[in-house]
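Incomplete set of chains, arranged as in the complex.
Chains: A, B, C and D, in written order; residue numbering restarts at 1 for each.
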Amino acid sequence: MKKIGVADTTFARVDMAGHATRTLERAGTGFRLFRRTVPGIKDLPVACRQLFAQDKVDLCIALGMPGKAEYDKVCAHEASLGLMFTGVLEAKPIIECFVFEGEAADGKELEHLARRRAEEHAQNAYDLLFRPQRLKRHAGEGLRQGFDDAGPVRRSK
Amino acid sequence: MKKIGVADTTFARVDMAGHATRTLERAGTGFRLFRRTVPGIKDLPVACRQLFAQDKVDLCIALGMPGKAEYDKVCAHEASLGLMFTGVLEAKPIIECFVFEGEAADGKELEHLARRRAEEHAQNAYDLLFRPQRLKRHAGEGLRQGFDDAGPVRRSK
Amino acid sequence: MKKIGVADTTFARVDMAGHATRTLERAGTGFRLFRRTVPGIKDLPVACRQLFAQDKVDLCIALGMPGKAEYDKVCAHEASLGLMFTGVLEAKPIIECFVFEGEAADGKELEHLARRRAEEHAQNAYDLLFRPQRLKRHAGEGLRQGFDDAGPVRRSK
Amino acid sequence: MKKIGVADTTFARVDMAGHATRTLERAGTGFRLFRRTVPGIKDLPVACRQLFAQDKVDLCIALGMPGKAEYDKVCAHEASLGLMFTGVLEAKPIIECFVFEGEAADGKELEHLARRRAEEHAQNAYDLLFRPQRLKRHAGEGLRQGFDDAGPVRRSK
């Protein structure tokens, strides 16, 4: 039985963890979920570290929604470095799923984008743990999360 | 009995630790407070590290007030990375509460903002330690500290 | 028997790992290949860490293709720091091979650049493991990967 | 008997370590000084690490003077991150005292600023080790080093 950690924030304006969780549950079985909610994205690295250290999860999904201000980009950068550092220390994957408020034109689009990106990252998380050969099959194919795939430069590999 | 560390600076122009402490004491019981005051925000990571290592606290609140100059933003970024690194190493939360002088138009507004943000971050710190389910209930609801909540994109989750 | 790890992404739009692998196999023998495909470049550091820790590889090649947006540069920077941190922790080389989409004018040029850079970095990886004296012989000669060599400032060393 | 490390550079254009040392000696007794001089600010983190590891100091003062060029700011940022990382690893304070050449209009002002900042940071270092309650008493009072204090937003705390 694998264990998957899901870390999210009260700062985000969409329930991204809900979307990620439902996708994981639709994807298959064989895992247990652990959830931690923290105030903001800069709290996610420690939440993941605790999910690894205390709950012994095999992988984390870290979901967050940085705001529109210039300073929010700095915070996202710091949070990303913290997640990177945590994953490397633990030698376990952390799937970072951030949606910047500025990526969407309005609330509706923001919700759609956040949902789709959370779902597609959750699918990737599932594949990393249970079907790594699926990722290998799609190597170099220009896959995207939240937006349409860019596709490979050449159709025939 | 939990232990909470509070680290603040002589550089800040508002007694943020006082506001944080009073909020914690109003929030509930079951914890002891440890306080360290350092010169500036770049000294906060080591102060937190010592609070964890020597005083055995379970969580730190790191309060600081970067100045208005461009260089102050760099210092805040460095301090944030240091706090992130410390939290991950210790696998314990550090609630960073920074108020940039430039966020407020005048002294009065600065004081109000610093007080409110310190109080709301202190409340989050309390919840992280004692009521994690409260954070979980507000996941994805667009909560903010210091300013009004942005709210969730959709009212009905 | 040496072990070489190859980490690539589904985000990239060219099968860079294929080009790197074929170059390694043409370069010589005496090694086994281990491959991990992850979603994006920010997942490469953990993939390399796992290649070192679980598969016991002696060197990793990390292949990725950041997009054209400003934010993609930030992600590449974070991924690079993660790869650096991983290599230093493990005391083992990670050959980073990134091709930015914006480096090429069109798809054809992008594919050519990605292929050539992957091949030349793979050659470097082989030399680092099996022929370090070859690198020493070319020290200070202005070698480049993907584009033409700049050459040494003075022809006669 | 406490031990204080003083690290400075040959790059700086003012003998900042001299000013810091004299301030420490005027401030009180009960400590021994250890000094290391390195070429530039990017060598300070290792100098501090050696002061902690080899000389067993309880605190370091790291003094440096970045130049005026844009690149000097990058170097200062890297040096600061290195000092932060070192302090956190050692769980011991490093008082960073940097004076940017561009902060002063001419040589005379630069010397004055460097001297005053070195003295005031040295005083802080002394207080951190011997009189932490003095720092606590000045928490949130807008103290500055090198320039006049900004003061608290409200006079009456």
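One rule holds in what follows: a contact is a pair of C-beta atoms (placed from the backbone, for glycine too) under 8 Å apart; a residue touches a chain by one contact, two chains touch by 3 or more.
Please read all numbers here as calculations on a predicted model, not as lab measurements.
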| item | value |
| --- | --- |
| Full count of same-sequence chains in the assembly - 4 placed in this view | 5 |
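Everything below uses one rule, namely that only the chains that are shown with their structure count from here on.
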| item | value |
| --- | --- |
| Third chains touching both chain B and chain A | none |
Assembly fragments, chain B aside and the remaining chains unmoved: A, C | D
| item | value |
| --- | --- |
| Chain whose average C-alpha position is farthest from chain A's own | D |
| Chain A onto chain D, rotation angle from CA fit, given as a multiple of 5 degrees | 145 |
| Same or different residue numbers at the chain A/chain C copy interface, by half rule | different |
| Computed distance of Cα centres, chain D from chain B, in Å | 25 |
| Euclidean distance of C-alpha centroids - chain B vs chain C, Å | 41 |
| Set of chain A residues in contact with two or more other chains | 81, 85 |
| Overall pattern in which the protein chains touch one another (line/ring/star/complete/other) | line |
| Pairwise chain contacts under the document criterion | A-B, A-C, B-D |
| List of chain A residues in touch with chain C within their complex | 73, 77, 80-81, 84-85, 87-88, 91-96, 100, 121, 124, 128, 132, 135-136, 138-145, 150-154, 157 |
| In the complex, chain B residues that touch chain D | 8-18, 35-39, 42-43, 45-47, 49-50, 53-54, 67, 71, 74-75, 78-79, 81-82, 85-86, 89, 107-108, 110-111, 114 |
